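Once you've had a glance at the structure underneath, I'll fire off some questions.
The complex is shown incomplete by one protein chain, all other protein chains being positioned as in the whole.
We call the chains A and B, going by the order they appear; numbering starts again at 1 in every chain.
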Amino acid sequence: MDTSIWRPIFYLIGFMAFAGLNAAYLGWCERKGAGHIQRRTGPKEVGPFGLLQPLADGIKLMTKQLLVPRGVDGALFRVAPVLAMIPALTSMVVIPFSDKVQGRAVDLSVLLIFALASIAMIAILLGGWASGNKYAVISAARSVSQNLAYEIPMLVTVITIVMITGSMNLEQIAQAQQGGFWHWNIFRLDKSLLMPVSFIIFYICSIAETNRAPFDMAEAESELIAGFMTEYGSMGFGLFMMGEYLNIVVGACLTTILFLGGWDCPFGLFPGIWWFLIKIYLLIFSIILVRWTYPRTQIYKLLNLSWKILIPFSLVNLLTAALFLKIF
Amino acid sequence: MNEYWNDIFGGAKSLITGLSITASEFFKPVVTEQYPHVVPEIPDRFRGHIELVKNEKTGAPKCIVCGMCQRACPSDCISLKGKKPEGAKKKVLTSYILDFTKCSLCGSCIESCKVNAIRFSKDYNLASTRKEDYIFDLIKRLEEQG
Partner (left out) sequence: MSVPITCRPDETFVLNLGPQHPATHGVLRVKLTMDGEYIVKAEPVLGYIHRMHEKMAEAGTYAQFMNNTARMDYLHALAYNHGYCLTVERAAGIEVPERVEYIRVITVELNRISSHLLWWAAFVLDLGGFTPLLYAFDDREKILDLLESVTGSRLTYCYFRFGGVYNDIDDNFIEGTRAFLTRLRSRLPRIYHDLVTGNIILRKRIEKIGVVSKEQCRRYGATGPVLRGSGVCYDVRRNEPYSVYPNFDFDVPVYEEGDSMARYMVRMDEIEQSMRIIEQALDQLPEGPIQAKVPKILKPPEGDYYGAVEAARGTFGCRLVSDGTKTPYRLKLRSPTYCNLSMFGEIAEGMLLADALAFMGSLDLVIPEIDR
């Protein structure tokens, strides 16, 4: 392990740059993508193809007044947006972008990432409750019950993968899938017959955990205006949005590492960080497509989906994997 | 139990159909008309605010100052004045003011005019920050049109 002082500084700057670029330009991707899905152009006036639009938005948000309404819980109101960004940024330390590019290979990295994900849930609850707005409180309550319900199938699926690989270290999980797409976990039907199903379950849960449509009860625009973000102005709102995009990135990274072979090329030719990036951006594009296609679910149907459909399937998958592990 | 499985499989199929439709629409060309760069073609019957029609031979407006348009207007937008010059048989139009802040483009004034002295214009770029800009002096407009 390289212990010079330059390594952490280099990685720190790298992660901040990656996080900053993603948070800003994923917004651009979403608006352009949404535009073309709807047969219209997205932003196009500010810079070529609208590429300077996130810069303009950032400047606008930073120069607005950070309004703190009277009657809010002062400290919690200001802390909540910051708390929404922290889990995503810190999770990036343990994600292996390739076998040579990795912040720190920790033995229990899976556990670390999911522990940090719960902090994001607390941030939404704090933001909604501290706002002192009835709409915000309703949305925060909805979001807590949704996040809780969707963490369970997610964790059960991850346990299946950990059981198959035998380690909680993300780097080793990715290493075990090298060598071509037939080694990827999603196609390993010899480990468990229902692996593609567990990929779909994990994908749906990652959309639900980050409060994206069709599961965006917490920020249901047409019903509750902006949900828990209603009272937040300028950079508070900006931080929530950036936190949401970074959570999506971390979710896509996790899906890639657990199921799609991490930095592996489909035919085993030139593995490297570029394949990792291609895979996560394809997943993010599909998440954007899903957002702009479906209407919102209703809160009880949402919880039904998790408790009655996703959890039974993921438990069945766990049992099948255990069976296959014992027999074969 | 049957309904449970029907929901899952039928539902999944409908979701994938939906995704394929939006994905195929993603690759089709945009239908936006790029407005400030490309100006649309105005149809003939477009209803902009009214304007006076010039008599081709004399260059003066065709209006005979009968006041029918002023009486027909439901919102009292039009006020016109005319005077009879010395030795002439008909009145001549001296002032025709249209208060466009109240006009609802119903066309009653144009219908009621017997000599076709007014018609709809094709003016649509009328944004302004002052109310006074919407009190149109139609005789001045006719002179500016040449």
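Criterion: a residue touches a chain if its C-beta (ideal position, glycine included) is under 8 Å from a C-beta of that chain, and two chains touch if they have at least 3 such contacts.
This is a predicted model, so every value here is computed, not measured.
Among A:W6, A:F270 or A:Y300, only A:Y300 touches the chain left out of the display.
The chain omitted from view is touched by exactly one of B:R47, B:K62 or B:R141, namely B:R47.
If you put the missing chain back, the residues of chain A touching it would be 34, 37-40, 134-135, 138, 142, 213-214, 216, 220-223, 225, 292-301. Think of the hidden chain as still there; on chain B it touches residues 7, 10-11, 14-15, 17-18, 21-22, 25, 31, 43-47, 72-74, 104-108, 111-112, 120.
Convention: only the chains that are shown with their structure count from here on.
Separating the CA-averaged centres of chain A and chain B is a span of 50 Å.
For chain B in complex with chain A, the residues that touch the partner chain are 4, 8, 15, 18-19, 21-23, 25-32, 34. Taken together, the chain A residues at the contact with chain B in this complex read 33, 35-41, 289-290, 292-294, 308-309.
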